[in-house]
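Here the structure is laid out as structure tokens; the discussion comes afterwards.
What you see is the complex with one protein chain gone and the rest in place.
Each chain gets a letter, A and B, in the order it is written, and its residues are counted from 1.
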Amino acid sequence: MKDVKCECGHVNPHGTVLCEACGKILDEEEKKKQLLDMRYEGSARRSQTYSKTIIDKIWNFFSSVKVGVWLIVITLIASILGTILPQKMYIDLPPEVYYEQEYGWFGKLYYQLGFHDLYGSWWYLLLIAMIGISLVICSLDRVVPLYKALKAQRVTRHEGFLKRQRIFGINTLVNQQDIDIVKERLKQKHYHVREENGDLLAEKGRFSRWGPYVNHVGLIIFLFGGMLRFVPGVYVNENLWVREGETALVPETGEQLYLQNNKFILQHYDKEKNKTFEKALERAGDVVKNYQSNVVLYKRSGEKIPGEKPKLEKVKDYKVRVNHPLTFEGYSIYQSSYRSEMNSMTFNLINKKTEQSFGELTINLQDPKEKYDLGNGYSVKILNYFPDFEFAKNGEPSTKSRVPNNPAFIFRMTAPDKPKGETSFVAIRQTIEPFGDNTYKMAFKGIGTKNVSGFTVRKDSSLWVIIIGGILFMIGVIQGAYWNHRRIWVQHKNGEVWIAAHTNKNWYGLKREIEKVLEDTNLGNPEDQLQSETTDKEGV
Amino acid sequence: MAALSSNLLFSAFILYLIATLFFGGSIKAKKDLNDTKTTNNWGKIAVFLTIVGFISQLGYFITRWIAAGHAPVSNMFEFTTFFGMALVGAFIIIYFIYRTTLLGLFTMPVAILVIAYASMFPRDISPLIPALQSYWLHIHVTTAAIGEAILAISFAAGLIYLVKVIDQTKSNKKTFWLEFVMFGLVTVIGFVAVSSIFAGAGYQEKFNWIDKHGNQAEIEYLMPALTGPHEGELLTKDGFKPLVEMPAIINAKKLNTVIWSFAAGIILYALIRLILRKRIGAALKPLVKNIKLDFVDEISYRSVLIGFPVFTLGALIFAMIWAQEAWSRFWGWDPKEVWALITWLFYAAFMHLRLSKGWHGEKSAWLAVIGFAIIMFNLVAVNLIIAGLHSYAGS
């Protein structure tokens, strides 16, 4: 565990392959190679040097890129599994029913394995979390030594280092003038040129080496933002249904915001008006052009406890459309769906034989009255109201819910000639007369409907963290991908001038740049040792 | 305007075809493909034609945009054509960096196939449903397509690498998988061929059938039904009687198209083999003999490096911004979103393997091929088979 002192005088941490300062090979193994492995500048990655305690072992596990790649691959395969069948948020039946009904035994198995909620499962979260841990540790373990090595590098490099660069060439008979020209040209090409004892080190784009670490930091912040969602209060995601004309409390706003829905609008494309779309519309049928709710947002003023009528102050009128949510104080209200609900039913009280009408009544299905007086001694009383009618198991009429999906009534119809009244059960397309033949009948006349707008209420305080993470990631990726770290060494060795060059990628660009720099000088183009090494197998 | 637009697209298509022939000529006529300073006349004409074709297709794009009132990337036909255009554009850019016409010989056929494939979908200008009425959508889709196109160039370069490096003198796993890739490309031609033939003949037959919920519905086939729908009843006189009937949970019509395409693909492939008397990979080998391996390898890797940030921006970041606006959440685990993530993870793994495991050359080329397969799967299969929010209403 001792640090290694190189012959150039620089002290390197234990495990260093190439001296940080002069590039001399410190690891015997590396000497056998014809070309150097320049990853991380041959610096000592800490993980590989200490593995004494459990902590070190865990650390080393996550520090391995191999482990990182495996985690990515496993996540990738797991993600594929989740796309085979729809996830639970995209189905409209209870999952225990849906999967078996739609996909048979395979669906049942899929559900039993928990793949219906794969992306919310603990093990998928754990995979993502492990990628996060791997990101942190891999980056920490590499960026520090890399930074140190790049900072410690000296201009004059060891012979062994230069010889084993992929681009390398030796020139004899060089005059200083040419070297000066080269130096000028390198500067023109935005190289940062350092000089030491007549040796040159030209370097540019070093910051691209930090790209991967910047993007990893971005990803970590992104994942952290995703994690924040689990903190109570940071993330609100609620559904809100508001009937036309009604005002509802917006959930999770601390009983602060109220939304009034004035009108729901549904528009379709018109074949006649949009000639361009005529053919497509003929093929596809009706295509929706717009979903819109005209709403008014209110804010409560003063204190109130639930159940009390709130004092409301208008905040704003807004037309909520898809892609145009209403936003206020961090809350966003999105148009997410709609449904049409039965609102009223109209009947005629008629004499079954003569079909003479004795008056009309409209029943508000949200709030029916007990008795409707039609005048002249005719009246109708509601004995029973079933908004969502069905026959219960014991055969009694009952209601499934409070929503008027299938309203039914038991009426008592009173007329001058029937002072006691006649009882009739009336449902949609169905009339039952439990006590025999009636004289009168409630004849169905029509229904009124009302639209109900479905909104999604969203607050996401973690969004800005995610945005910062995303931006940082993009900066890092671009920094790492669109810039190259190039270094060119021009050095005097044994009375010759050696040229060596290295880049982290885009060798072709580097070679062309060197060609340009050395043009019309005595200095010959260095060779690409990799290319001469792997000449084509077949022999051109 | 719409007619002009179609004509421009058609001319672009023809120009690409001719350009491909010239790219072929430039390879035959040129000795050293690594000499990047000079391009022979064949090559110059090929590149010129490619650029003219690209401008023509750009004209298609703009005129159609004007006609529709929205960027034409809103259905399967429009998106796929745009992808083809982006592929050509990406090639032009990479060409001017590396100046190798061989890349054109491999890229242009892929672009042509993509555009031909696109034309098999309904080409009408369609209106936008509310969720799609957002400029973020157009930014997201175009950027994603450009990113994918640049990544596809790495596939073309990878393919060149494999054709060159794989020893065709004896058959083994490598030659098999390379032929498999070739067969995949031939099958696309097969699909285009059968679709065009039956469409040209105006073939159609109708069935009454019972869907999985027990409802009766009518369905129209545009190819003779080998696989009939569940409890299908042929309505068209002289229509082709299905050979087998499918259960209700299988989309018999799509399966039928797939079977026809594969049948055509197999026949075409067999014909090609019969004419060539060797593997397609072996037949292509002389074309690539003058290129250096590490040069192609670099083009392939470089394309990934250029394409990856663009893809991330388009397919993930812009997609999230749009999703946040349209659906109130930036990420919803919709199949298409997940497949974009899968593509992204794949290329991330690719780059890590290359950087730290030293997977250069052949391994890297195989990865480039797999990456393209994932992109194609995302384009074709996820849109057509795994229906989600993104599935373009095509048939």
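In the analysis below, a contact is a pair of C-beta atoms (placed from the backbone, for glycine too) under 8 Å apart; a residue touches a chain by one contact, two chains touch by 3 or more.
In this text, contacts and distances are computed from a predicted model.
Engineer: What protein name does the UniProt record of the undisplayed chain give, "Thiol-disulfide oxidoreductase ResA", "Tricarboxylic transport membrane protein", "Amino acid ABC transporter permease" or "HypC/HybG/HupF family hydrogenase formation chaperone"?
Structural biologist: "Thiol-disulfide oxidoreductase ResA"
Engineer: Among the chains included here, which ones are touched by the excluded chain in the whole complex?
Structural biologist: A
Engineer: Thinking of the whole complex, not just what is shown, which of A:S301, A:N376, A:S401 or A:Q430 touches the missing chain?
Structural biologist: The single option touching the absent chain is A:S401.
Engineer: Of the residues A:I133, A:V236 or A:V288, which one touches the chain left out of the display?
Structural biologist: Answer from the full complex: A:I133 touches the omitted chain.
Engineer: Which listed residue, A:I91, A:L125, A:A427 or A:L530, touches the chain dropped from view?
Structural biologist: A:L125
Engineer: For the chain that's not shown, point to the residue among A:I382, A:A427 or A:L530 touching it.
Structural biologist: Counting the whole complex, the residue in contact with the absent chain is A:I382.
Engineer: By the contact definition given up top, give the residues of chain A that touch the hidden chain.
Structural biologist: So the residues of chain A touching the missing chain come out as 1, 46, 50, 53, 55-56, 58-59, 120, 122, 125-126, 129, 132-133, 136-137, 140, 224, 227, 230-232, 248-249, 251, 255, 305-308, 366-370, 382-385, 387-388, 392, 398-402.
Just so we're on the same page, only the chains that are shown with their structure count from here on.
Engineer: Any idea how many Å lie between the Cα centroids of chain A and chain B?
Structural biologist: Here chain A and chain B have centroids separated by 26 Å.
Engineer: For a test of understanding, state which residues of chain B touch chain A in their complex under the given definition.
Structural biologist: Chain B residues touching chain A: 2, 67-69, 98, 122, 124-127, 129-131, 133-134, 164-165, 212, 249, 289-290, 292-295, 298, 301-302, 305-306, 308-309, 312-313, 317, 320, 324-330, 332-335, 338-339, 341-342, 345-346, 348-349, 352-353, 355-358, 382, 386, 388, 393.
Engineer: State the interface residues of chain A toward chain B in the complex, per the touch definition above.
Structural biologist: Chain A residues touching chain B: 37, 39, 65-66, 68-69, 72-73, 75-76, 79-80, 82-84, 86-87, 89-90, 102-104, 119, 237, 269, 274, 276-277, 279-281, 283-284, 287-291, 321-325, 332, 334, 336, 456, 458, 463, 466, 470, 473-474, 477-478, 481-482, 505-508, 530-531, 534, 536-538, 540.
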